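Pasting in a structure now, in structure tokens, and then I'll have a few things to ask.
Every protein chain but one is kept in place in this view of the complex.
Chain nomenclature is as follows: A, B and C, assigned in order of appearance, with residue numbering initiated at 1 for each chain independently.
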């Protein structure tokens, strides 16, 4: 168990990171909700403060006075057991509260949280500390959402503005051939069993029998994916799931989300604006539907969730994360690419582990109620904080979603 | 024909009025598009500049350099013959150009227009002057749209912010009984025949035969409309047109757009925020469907367009207009209420006058192509500039629209 | 006033005509509702019987026992003041009552109506006779709807079946040039003033001032319309109303409803199945949007409703009607083509005449509540019963509708 002071420092660091992510934005940028799935940056900033207010300050600080009672509704995301909430589709219509008021709200919450930390030094309370830790992990998830949403918001603007011009760049022009990591059949323990923080959905650890398999040491590159496109991958119906084909036809998908043709070449929208597509970097912003079709085309398959957990457990959690400040996937080193860069689609749907128990109370709505029709991704991405990730970490999106930083890692049965 | 200098002064005055309307807004407010029909205030500011750029500067100033070529697409509203345009539904997603850049665009256009005025002093050109006048009338229309759209944008925010706290107020608590202005049957000349500026859709003047009728000297009040509501007006199917009833059921209409119940009383959203409903002021933000149902309930009818033109022609153009700075309809004086306050629904659909010719070129798209399924309103409103109005002025909206400042004036056959 | 016996004979003749129209159908054909706007033939057969049951038998025959109480809901079309009705969109899902049961329902109503006629011989009652006449006119309208709907139902079937193989054909290969009938300006009496049956919406007769105009003596042919298509009429945005263009783009209209390309030629779906398009026959199943665009392309305009009434009043009501048994428009004789063949679009929206009073009671829902957003057509068609038509007859459809037998007749100001 970390000390109060460590937790307080983490609080300060994580809270300031959220604001740092928004520094390059102008006031207008804070306002945009480009699709139903995204939220305006200012809404994120308020919601992650609301989380501390709702789960920590209101229930535990009797002297705490809410900042503005209507914020309880405006910045509740989806916690039905807490009360009503502003419709998700209309977050972008909230001109008020202003960006300035939302920063004032954040400061107000931070001051109240400092009081709570002072109190905890004298009266340690593991449950409160757990909820603070939950709030910090929640805020880290929203940091990733902020970057995903900002990218999408900027991409729908015909001016194709850059979020930042000063991002780290690498642009390696080398693609090393895939090598395959092999695993034998057997019973493996899957899920989290440690004593640090982990989400409820990672527990309980439980045995699973896996047949032998092999798995690629790196993500599929833009160049490899272009091979699929040039082979008429988006036109070959037998490569696609039925739901995928219907979605592709309805939305006229012909390439990954942020690609756009430029004569014979391709451009890609990034957080640094529109750039030339690097064929050696991993293909990103890929839906499950596309990842699955690509794997079928490549005569391989996607790894299951358990296979990914096992394969990743052989490697240290290191790679191209948020702190590397690329905010874009980079070409793999020869030694491979396991964590970071892009969340890897698994072929497993998001379901409860045997014996799963959601957190008690409203926090139980955090994860459990989404265990339907979504697919698991693993391994973190270039917009994930490294210290937020665990080997057992379960990310999940609908199979048609592709505004998250997601990519493709192939697997196959061992003898193929 | 006005002189160049008069026109230049009008240009300066009208252009600065647009900006003055936006002064109370914070940056976030400039960004909102609350429904398909409204546009973000900053889009309006840019579009009305685009109009001068497109119809005056680009075709006539050979040395003119466009401010930003993509603005040609972003700020074209619906001129198909000019080129592509940004989808109307996505105007609210344009974080960039920033508000600041749009003001810079306005200044740039104003400077170029000053050059054009300098030129015109030496080289008078009636066609150019006509297009300047058209651009100014266009800008005045958008001033009204700005206030309508701001009102709607603010109304969808649960915080119910006020656009301005300092608006003029009257709150007269007197409702004078309606008196009826009578007109004999006969042939009347309808439409514009003067030599000042008028829209193409007001011409040509032409004879119409009208049967005798009488028409109310003031608008229907909130109190009178409440009588309709309390008599179950929104539940009596035989009061409503078939399309109206379907729309009412689909959208669950139970009262005018900006009313909300407050215990046994009613509140009304205004540009000054949420206020107590004044039963003596005219009922506003009424759709044609509601106006028609109210008239049937009252055993009267709505006036035709020609009846309104004839009736209004008996009065000077004066009343509660934009300059009065109420930005809200006011209770009628005993002497009646003819112009201003609220646009009055007619029972006439928007159609071409016999012999109508749209303007040549792209300006022909200004009015003519909307002559289908919309209804005519007459008389101006509290957000209309008085000098923008004419007796022959034809405003038009779809029968379900109600975010405009519209109200109800009754008429009937003379012997009823 | 016609005698009871005449009315009884008309009743028998009109009722048997409805059934005769259905004779070529197989049981499966009775069941289809191909779009929201159409109804299954068996629903029509039941509804027109329901009309007599509801407006004549139930209120006036105390001994009358309803055939099946649920039919009161199932076969009410839209009479809100009578009670609930089965949703229009789901008429095609009513496998039961069977076709056989619906014919039994018809016989039952006919027997009860015979009793009513017997009674009326002894107790003449003008009001009852009026409602019988209304019911017969209603049934004649549904005979036209039956043929329109059968045509549409058959057209959506890829097998393109023929409703009848034995229809009269003419296939004249001659197009006579249009000649123009001219009319002077003046005040004209518009609307019905006789003492025979007419719908409430044709009254009261009232004066209208018309400016001078000229009007074509025949309908536009397929060949002429093909000229519009070949001149890229469906691609020239400036020919179209704004609503029309949006509709055209959304539904990908490229030609009239029932045309389909066949190499370099065109086929047309008719009640006799798919046939080669006759370039000399009138273009049919044209929406108002298309008629309006064609007229603009031809540098003419559509006639107003009053112009059509005046122009048609110069001619006897004769032409290609239902009894001619073509059930398809035929090439015009040199002498012109005024009534029959196709309903002619006017440029006038469907609105109440000055002083209009709907029928009292539920029959008031027959016409008045549709006076919004629809356009007037005049003159009857090849599926209209000749004795159903009057010069003052007002037909109406939405501007996008085109499954009715509608065509184009041009007009223009006289000096053009």
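Rule of thumb we're sticking to: a contact is a pair of C-beta atoms (placed from the backbone, for glycine too) under 8 Å apart; a residue touches a chain by one contact, two chains touch by 3 or more.
Since the model is a prediction, treat every value here as computed from it, not as a measurement.
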| item | value |
| --- | --- |
| In the full complex, displayed partners of the excluded chain | A, C |
| Per the touch definition above, residue among A:20, A:65, A:334 or A:369 touching the missing chain | A:369 |
| Chain not shown: contacting residue from A:244, A:284 or A:331 | A:244 |
| From C:17, C:60 or C:98, residue that would touch the chain that is not displayed | C:98 |
| Positions on chain C where the hidden chain makes contact | 26-32, 34, 70, 73-74, 86, 90, 92-99, 153-154, 156-159, 161 |
| Residues in chain A touching the chain absent from view | 78, 80-81, 187, 206-209, 211, 237-238, 240-245, 292, 301, 304, 347-349, 351-352, 354-355, 364-365, 369-373, 399, 413 |
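Assume only the chains that are shown with their structure count from here on.
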| item | value |
| --- | --- |
| Relative to chain C, chain with the most remote C-alpha centre | A |
| Central subunit by CA centre of mass proxy | B |
| Distance between chain centroids, defined by C-alpha means - chain A, chain C (Å) | 59 |
| Averaged-CA centre spacing for the pair chain C and chain B, given as whole angstrom | 38 |
| Length of the line joining the C-alpha centres of chain A and chain B, rounded to whole Å | 47 |
| Per-residue overlap in chain B, given as positions that touch at least 2 other chains | none |
